[in-house]
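The complex appears here minus one protein chain, its other protein chains still in place.
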């Protein structure tokens, strides 16, 4: 059986469903020596904000049972440096690049997207119609992932992501600014993810991704202080996988646009849980820290499983759900 | 140094801060052969509902990374059988018994509490003023834990627990029905636990307990169905501990009443994180499945730590927070 | 039921993916009956988290008063992989004996029927233990005839070197050893007529089929069910098995794991070894 591993997200066709999650892969270069980046379905960059951010005080990470907390605080070089130093590198890649965007206000987000539209120029798919398997004509930016769900910044971040009206308005204003793939990244720190997912869809998003991290805290009983300088942080890793799968299962039944699933994916079986739950694609985050090749192994495992099940396309996976 | 391990929750004085969590210890008898139940600070019973409930279809549990999902569905013999068969056993215990109450409507909760008030008679502390170290005069019910946060039932449950107005109204009506300790158990499945905690306080609760389980799902990629018959379940165990500590840290800063911390406590260090974060007492849940003696070991470890730190009372632990 | 640390006396391979664990501990935690089980915590790490249930496959009291118990297990996932790597001398945390086992020798004697012991997959351990206990109680000598043991395997290579009693019928799917066909094929086609009394342990589909057959032939039957367990002691309501009609549930860990033919809706069990 010939498997077609491609996945469509709005105007963009990803070469396969497995990407690497924002904040866990830098801007790609860090892992270049360890793997062929071209085999990734997409690279979701570390968040880009209008101004450079030094990030939160140290320590910023601590391990938890089957997980970790981080309070990086969106440390990034800022829009200008991103355009000057990272964009040229991203143009060279033969994989789709989704720029993760964060801000403290609607205007912030809009200015980042507008500036990137200008810097990258009008989008054209990397080699061939909608394909992402070459770099010819690449603009360096194949889409945006709007981070309205970061628990680690004082303003904006999580506050946006828990209010459907704000999510819809923000999405609509960004939609007007770009024809590239527009993905809204949702937080699990809500009573019900459905209204937020619907708001993103109503605002014109091409897809939603979920989940971002859960708010958590570790206290060092020796120092009697939080292990992270900032107090709370975002919980990621296999510990949160069941929460992510439940969110994707609910959200994918509520919206018509693709859902990109992430949270605790360590291997193909984990990714398949997301795809069976209704995700169209997945991202591998914390697992890359544990095994730099986790994303590629996940992809191989998905393809092997599809072969065993006799499936031709990624979309066929979700159709199997509940029909054993 | 003489350590006084007692903790006051409204009218009730617990003999020590470590209880066993609702749903993980039955009504006490199951673990009687394995330990001295009198050394527990409190037993929080499995939920009692107005009518008997068979519970959800099987399978009801599945393991997850450093955690487990359950969808027991509040299986319990119902109010009448509880009064007839369990209450006499609970009277015999020389530890405080907090009856966990659940329902599908405000009226349900109220009828359970009213019926238990009548069956148990006016509360008198077990042996001595407010003490819980004897069974003399015990009524079998030393307080109520109101479960407005169960993710595993179709009606009520989680819906109550995410709406501050409903939590306040329910608490107020139960407050009018009992002078026993009234504890409201909160869910972490909200954007912000603070308004819910404040609502419970405003309604007259003597304490809040948090957290209940997080909504999660595991899919069996072999059968392509959820591992749990009901689909989603409640995530518990060490995986969720950072979420619980963060909730307790936030809630305890927002209310003046005691906060009882739980979620993933496996050992004394975990419990101390909760106590440092602002909890007045803790509950051990899933850990009991892993090691039936986990609660007692946790208590011993807390007392040893207090000795090392030269602390006299449980309340002194939280005072150390951030002051290393 | 007690919780204690037991030392590993042996952990040898019986066939690819099949091992026998022998545990020893001081003092008595109660003499287990076939069908009863213990739960093990295989490591102090938090993943895997929960204890794992295993049925007793043998039990002895040593002259010095120490207890010695064996389990036969298959390497399946995280916990059994860790268990398989543990060496002699290591300690594991044990809780047991737990649950209700098969009817005891006295009861079978009173019934006067002929014991038919059926094992599939990881159900082998408790069935061999039951055979040994009946042998010790001389049940094979009872009026209705000696106990018959029927055990099913995929092929001859998958048969563990577990010391089967003489006369055991082994069935293999491919006929590479013993009877060619499943245990169920044997029972429905080859079983000599008699006043049979069925006792079975194995995967859920096998149990469901065996229960149906037993009903059709009007045999008494005791079947050992499996279900995911959290506590193992009746406290969590996690190991529920539906009773026929589905209006209520029994707990595998304390109401079972051995149930009568009509106690459980075997077709809906979900778990299964």
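As written, the chains take the letters A, B and C, and residue 1 is the first residue of each chain.
One rule holds in what follows: contacts are C-beta pairs under 8 Å (C-beta built on N, C-alpha and C of every residue); 3 or more make two chains touch, one makes a residue touch a chain.
Values in this document were obtained by computation on a predicted structure and should not be read as measured data.
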Of A:33, A:256 or A:308, the residue in touch with the unshown chain: A:33
Chain not shown: contacting residue from A:11, A:55 or A:204: A:55
Footprint left on chain A by the chain that the document does not show: 23-26, 30-31, 33-34, 46, 54-55, 57-63, 65-68, 70, 72, 75, 229, 237-238, 266, 286, 288-293
Missing-partner contacts on chain C, residue numbers: 43, 45-48, 78, 82
Chain B, residues in touch with the chain not shown (by the definition above): 65-66, 238
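What we mean here is this: only the chains that are shown with their structure count from here on.
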Neighbouring chains shared between chain A and chain C, ordered by label: B
Middle chain, criterion being Cα centroid separation: B
Pair of chains ranked first by number of touching C-beta pairs: A-B
Chain separated most widely from chain C, comparing mean CA positions: A
Where chain A and chain C are represented by their mean Cα positions, the distance between them in whole Å: 47
Junction residues of chain A - those touching two or more other chains: 65-66, 238
Chain C residues counted as touching two or more neighbouring chains: 46-47
